[in-house]
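Of the protein chains in this complex, all but one are displayed in their positions.
So that you can tell them apart, the chains are marked A, B and C in the order they are listed, and the count of residues begins at 1 in each.
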Amino acid sequence: MSNPVNVYDARADHAVVAAESPLAYSYASSGTPAPARHSRVVMAERAFLGHLILRGGAIVIDEALREVLGLSLPGRPNTLTVADDGRYSVQWLSPDEWLLIVPGGEEFAVEGKLRQALGESHFAIVSVGGGQTVIELSGEAARDVLMKSTAYDVHPHAFPVGKGVTTCFAKTNVILRRPDEARWEIIVRRSFADYVYRWLLDAGEEYGIGVTRESHHEA
Amino acid sequence: MNQPNRLAQGGRIDRRQPLSFRFNGQTYQGYAGDTLASALLANGVDLVNRSFKYSRPRGIVAAGAEEPNAVVQLGSTPATQVPNVRATQQALYDGLEARSTNGWPDAQRDVMRWVGKLGGPFMPPGFYYKTFMAPDSMWMTYEKAIRKTAGLGSSPTAADPDRYDHMNQHCDVLVVGAGPAGLSAALAAAHAGARVILCDEQEEMGGSLLDSRAQLDDRPAAQWARETLATLAEMDNVTLLPRTTANGYHDHHFVTLHERRTEHLGETAVSADGHRPVRSRMHRVRAGQVVLATGAHERPLVYAHNDVPGNLLAGAVSTYIRRYGVVPGNRLVLSTSNDHAYRAALDWQEAGREVAAIVDARDAPEGDVVERARAAGIRIITGSAVIEAKGSQRVSAARVARIDREAFTVVGQVETLACDTIASSGGYSPVIHLASHTGARPVWDESILGFVPTTVAGVHAAGGARGVYPLNAVLADGLDTGVRAATALGFTAATPAAASPHCEAPDEGPACALFQVPHEKSTLRAPKQFVDLQNDVTAGAIEVATREGFESIEHVKRYTAMGFGTDQGKLGNINGMAIAARCLGQSIPETGTTVFRPNYTPVPFGVIVGRHCRELFDPARYTPLQAWHEANGAEFEDVGQWKRPWYFPRERRTAEGTRLETMHEAVVRECRAVREGVGILDASTLGKIDIQGADAREFLGRIYTNKWQKLAPGRVRYGLMCGDDGMVMDDGTTSCLAENHFLMTTTTGNAAPVLEWLELWHQTEWPELDVSFTSVTDHWATMTLTGPEARKLLAELTDIDLDREAFKFMDWREGHVAGVPARVFRISFTGELAFEINVQAHYAMHVWKALFAHGDKYGLTPYGTETMHVLRAEKGFIIVGQDTDGSVTPEDLGMHWAIGYDKPFPWIGKRALTRSDTRRENRKQLVGLRPKDPSVVLEEGAQIVFDPDHAIPMPMVGHVTSSYYSPTLESGFALAVVKGGHQRMGESVYLPMADGRVHEAEIVGTQFVDPKGERQHV
Amino acid sequence: MQRYSGFGLVKHALRHHEDWQRQWRNPTPKPGYDVIIVGGGGHGLATAYYLAKEHGITNVAVLEKGWLGGGNTARNTTIVRSNYLWDESAALYEHAMKHWEGLSQELNYNVMFSQRGVLNLGHTLQDMRDIQRRVNANRLNGIDGEVLDAQGVQSLVPIMDCSKHARYPVMGASWQPRAGVARHDAVAWGYARAADALGVDLLQNTEVTGFKIRDGRILGVHTNRGDIEAKTVGCVTAGNSSVLARMAGLNLPLESHPLQALVSEPLKPVLDTVVMSNHVHGYISQSDKGDLVIGAGIDGYNGYGQRGSYPTVEHTLQAIVEMFPIFSRVRMNRQWGGIVDTCPDACPILSKTKVKGLYFNCGWGTGGFKATPGSGHVFAASLAKGEMHPIAAPFSIDRFHSGALIDEHGAAGVAH
Partner (left out) sequence: MFHIYCPYCEEHREEEEFHPKGQAHIARPDDPDACSDEEWGDYLFFRDNPRGIHHELWVHAVGCRKFFNITRHTVSYEILETYKMGAQPQVTAAPRETGEAHGAEGRADAKDIHEGVRA
């Protein structure tokens, strides 16, 4: 029997190939106001990470994940597990679906190891990193900006660190999560990234929003 | 500075901050803390508007949201106009500019008043239903005149310079209204630990406490309010929203609060710290429990000429005196049915002006305030009421008489008391608007002579909003309600130690029921007695309506227009109901109430819209190549939310100089490039769904009309999808990536619906199948390289063997393009040799640019959707949604080859194909059309007939779905659906056009170019 | 019937309006009628009127559980047009249009039918194809209509943003000059008064609680005011049709949804035509009183609550401000909801049922008001003759079994 699934390393060598993050267009067309002293909210993109969608039963995937990354699968709805070093995270999306984020370039290897560990179980893994990006919000007014954008309750009582949800954001949908006390992460689809960027600039203007560009970002 | 009615001291205004404003072109002075209404009254401006129907002079009646008359046009520029602002709710700011909404040339000299005066008698309710009918054709002429006289304010004529936004809020307990009940409730709930939002519509929180004479815990009520607010402000589980009106109560305790952030500061929002604040903000609140501490509105009495300026609500008189330091006249007559209104007379007298008399409808009033009035030497006339006001532009006297409420008659002599102000009070109506938004019908409470809300889980009315009026009871009720709301959510309320402040219980006598005051003449013969001041609805109008058979209160309202004004009948509805009840010989509860609808007070469209306007009205979705398209001059087409390059006009040199190509020129050039050289299309918008699982193949067989059992890895197949009604829903190619792994493509617009469709069937009908679906639309960028030179160009950049035998049509291969890992699909939507290159979207720009770096020598030409359409139509490839419309089956499209009639599973759509109507011979079927005149490009949407000489209505047999000029054929051509078209090859059809021309066309097959399909196989 | 006229108004004014007659009686139910119409909205009242006037059947009762015209007649946005795509719908709505023209005279009641024209905007190439298709079909069906380009739209409605900067720029529109608006309440009252004058009993506060059916034939109805007999019963109860059908043991292909509308505060004249956009999703006109009357799509869930979800209102006003940025500071006064009975193909049902003598007229969805006179006219003819009128015949319930749907979803633009 032929290979049941086509696993494909779609990542190019970023040293040779000019990669563009989903916000490349927005930086050029809407600008990147630098954070200033009065900025009460700051936005930064975490681009080119490896994003894997894991589908299947929680028990087997949990085992595989522990084996491969030493990370335990969040079993409870709307929760997020972040590895101690912050480089790996896995988030509950649905009773049979999780989002695993790994450092850029590791996604193919991780997928391979997970598939190996999962063996014959019913599962699926799909690499989706080219189609989405992570936008980080920090600063005292981050929560106000979010309140303007999503009807999900972002009050610390309702949205503690370690929570993550898929929800409406303005007129699109995003994954919203809190990896730690200081930051919110918004995971947005590539084709909607410019809309979300413009929205955030507009909604954050009142708080002097600034944009930080990552040093390793290829323009 | 001349403010004749301003007291030297008192009130909550700031006399150190004088403000200047203009009303109807006159400049006046007021103070910070004034409303426009209080400032106008301070300046002795009596006449603020003309009425809607009769153009009668009108003055300020109330001090809050219930004001019907003082509706003004605000703003000094075309862009900053705000129509229909209630002067009683508009804070004064320096430079405010306002004018009356009605009256020409102005409210003072209004000429329409003659129409109102002379024509009034001829305008009974519904007079327009009875006139202006003859002849029918004239109505539009009459209508024009009628429209001009109607309306209140004027729309702005330029776009709004301000911005608005939304804030999504969540709380345990929302308290609406920061008067005594609301403050107590908020305090109780907050002490119990609940997340509390307290909002209040006024400029200053405190409600009735702000002008109360009561002492709470031995300090003035207003001071207690200030201290309580300070306590609340310090609690981090409390959000205070002043200047914020709860306008709509929606399902499951979702309440919209409109916060006016800058309207008290100026007509546009002014920058602060270099940032532009929003003019106003809508808080979209999801609450666990809601406390409605919205208070009560005073009801005026309905007597003759009760609309002349100088007729005010008793409570409003007190508010103007105590809160704004304004006495709106010199000599007062108070007409009341209850104790509470006596305050107005006491306040008036304390302000140093004269009280002519208190006219009390009760025979033996006896409460504390009555005694105080007596002690103050005020004349009290009992068993009587003001039956008529005299005066034209301002009250000059009150006609007072003894009345028999039961018999509804005037008894004995009428006494005329000279005065310039008549204050009236017929009791109070709880503000139940929000409670009734959810559909809960209010009930009549005879003990308070008002409607109170019915009990709904999670909604608590407190204080005046449920007919509890004495201040001590209101405070206790608020506290109790706050505790109940919090405990309902599981919070443990502290013992009411933080209990209500001590407050002397007043000794109040019972009120009597009085709505319309009888007159010596019958209602229809007496001078007008107004019920709804804004819409000029009189007691007589209500009587006429009931006589004409309008017996339901809804009919009365609609026939007379009562309650349809911008005040929504806050002042008049209960009086109207009482009058209707009297006319019909029923009680008020038998007559019924009406259901209030949002909004409580009008809300600007802009704040409901929020940031969802202009470029953020709807997301614009971009492919990773957007920047290149823009830089290369693309014109864009909206496809769903996507922006897709439509065509790429180039500069063209002509005798007159250079200009951009027209679309036609660009498309001809782009088409030729593809048919003769090589073109490239950004196809990244296509929906892409990754499908994995042991049953993926079985699933595809159930969802698609055609067969999937034998599609081998490395191969691609076209698939057609139907609904279970048998109508074509979507199409696209699906590739077998591996035995249990497929990549499905969908049309651009259907990506999300198709994914949901797959999930629907999997989750609801076939959960046993091992298959899962993940959208990868955004993950992959797709570039279609097509044309006879495509292979040569691609070969320069790829390690994939492009040999026609090694990489056949409908194969896909893996490899690299321009150094980027790529999946390349040999599928063709143009009929030419084509390679669809899929790379992870990060690298799309790199690959695209690399192709162009190598493509010059082959004439690589970017093309857009228009050229794509021409090329695919030449090949007879359909576009779902353009060539189909929800009434087209695969058979209608002639796509029998894509229907697996003998598949074992009864796939979606199969059964419907054998219904009697789907079996009909003469269904509309997809065919090609070749215009007889090759220079003609048929109109898309042109209707097709067999007999062009048939009289209208002509039997139509189909329509043109796609039509273009083909540079390859050098003629126009079209796709169309025609009744029985598949059996009519070679026949002529006719297309009658709007301009009278009739085109003739021949029915032909749908493949115009390369019908054997050789070119795509090269 | 007391005739209305300007002259009569003067006469009444001189008598202090003391002797206006009732516009309709308030009769007690008779034990039986020749025909019972269930539902006293515009369609039901029109049916009764035409039964009496055109077919001489005057022993008719209209049973209304609340007040006449209190359902969707009272809650719609009053748009009247007939530019429907398919022949069957075009015939039905144009039949109505012909009756609208002249209705005030016929009823001696000014229904304020204002033929100020309706624009259906196109914002995409596909919108424009659909518009061409529909207008071409309308013209060949004898219905007025033109296709306008963006400039043509701008000159008709100067205050609209027809610029390229809009998120979805206006590309053009279809324009039906004969279309317009009418005064909704007056339509119900006018028909009620005219039907009453011809002898029809209008029974308000009379709720049907069941049907009397024997041997598959209708014999009458049970009501809260007692049983009433009739061998012909026509149900015209819009959003409540499924509930009524259930009482007769029937199922219908209907779903009742909330449809919301809203009005601004009254303004001086600013918009002289009706503007509808399917793509940005909103429609607007200005009433004679000055309110901007605004509506859009239905809520997706079933609902009899006469209210819908707030986001629908938000989306509607976003569309309106997108088209008319100058209305941003105009204020919304009131919103409300109706219950619309929607069919899978967005076309009505005018049909016999399995119960002999029991007819249904329903499924008008968002398009009922504009059809009122035509619907009543052909339904009356069908009830009178026992055979569906040729214009009504294609709208049989059978089409949901045969598959012969009349799919106005297809390309007909907004179906309001």
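We take it that a contact is a pair of C-beta atoms (placed from the backbone, for glycine too) under 8 Å apart; a residue touches a chain by one contact, two chains touch by 3 or more.
Note that the structure is a prediction, hence the values are computed from the model and not measured.
Asker: If you put the missing chain back into the full complex, which of the shown chains would it touch?
Answerer: By the stated touch criterion, the chain not on view contacts A, B, C.
Asker: Just to verify: which one of B:339, B:638, B:725 or B:778 makes contact with the chain not shown?
Answerer: B:725
Asker: Decide which residue listed in C:355, C:371, C:384 or C:406 touches the omitted chain of the complex.
Answerer: C:355
Asker: In the whole complex, not just what's shown, which of B:254, B:303, B:848 or B:877 touches the removed chain?
Answerer: B:254
Asker: With the full complex in mind, choose from B:906, B:955 or B:1005 the residue touching the hidden chain.
Answerer: Counting the whole complex, the residue in contact with the absent chain is B:906.
Asker: For the chain left off this view, which of C:27, C:199 or C:300 is in contact with it?
Answerer: Looking across C:27, C:199 or C:300, the contact with the absent chain belongs to C:300.
Asker: May I ask you to list the residues on chain C that touch the chain which is not drawn?
Answerer: Listed in rising order, the touching residues are 209-215, 222, 240, 242-243, 246-249, 251-256, 300-305, 307, 309-311, 344, 355, 400-403.
Asker: So that we can see where the missing chain sits, which residues of chain A does it touch?
Answerer: 77-78, 93-95, 97, 151-152, 165-168, 173
Asker: Where does chain B touch the missing chain, residue by residue?
Answerer: Residues of chain B in contact with the hidden chain: 250-254, 286, 439, 724-725, 756, 759-760, 763-765, 767, 906, 910-912, 915-916.
By our rule, only the chains that are shown with their structure count from here on.
Asker: Per the centroid of Cα atoms for each chain, what is the distance between chain B and chain C, given in Å?
Answerer: 22
Asker: Counting only residues that touch at least two other chains, what does the list for chain A look like?
Answerer: Not one residue of chain A touches more than one other chain, so the list is empty.
Asker: What residues in chain C touch two or more of the other chains?
Answerer: Counting only residues that touch two or more other chains, chain C contributes none.
Asker: Applying the document's contact rule, which stretches of chain C touch chain B when the two form their complex?
Answerer: 4-6, 8-10, 12-13, 16-18, 20-26, 66-68, 70, 74, 87, 91, 101-102, 104-105, 108-116, 123-126, 128-137, 139-142, 146-147, 159, 165-168, 183, 185-186, 189-190, 204, 264-270, 280, 286, 288-290, 305-307, 309-310, 313-314, 317-318, 320-322, 325-336, 399, 401-405, 407, 409-411
Asker: Along chain A, where are the residues that touch chain B in the complex?
Answerer: 1-6, 8-13, 16-22, 24-25, 28-29, 38, 48, 53, 55-56, 96, 122, 124, 126-132, 144, 147-148, 150-153, 155, 157-158, 170-172, 189-192, 194-195, 198-199, 202-203, 205-208
Asker: Give the list of chain B residues in touch with chain A in this complex.
Answerer: Residues of chain B touching chain A: 165-170, 195, 273-278, 284, 286, 611-612, 615-616, 618-624, 626-627, 642, 685, 690, 692-694, 713, 737-741, 770, 772, 774-781, 814, 818-821, 823, 839-846.
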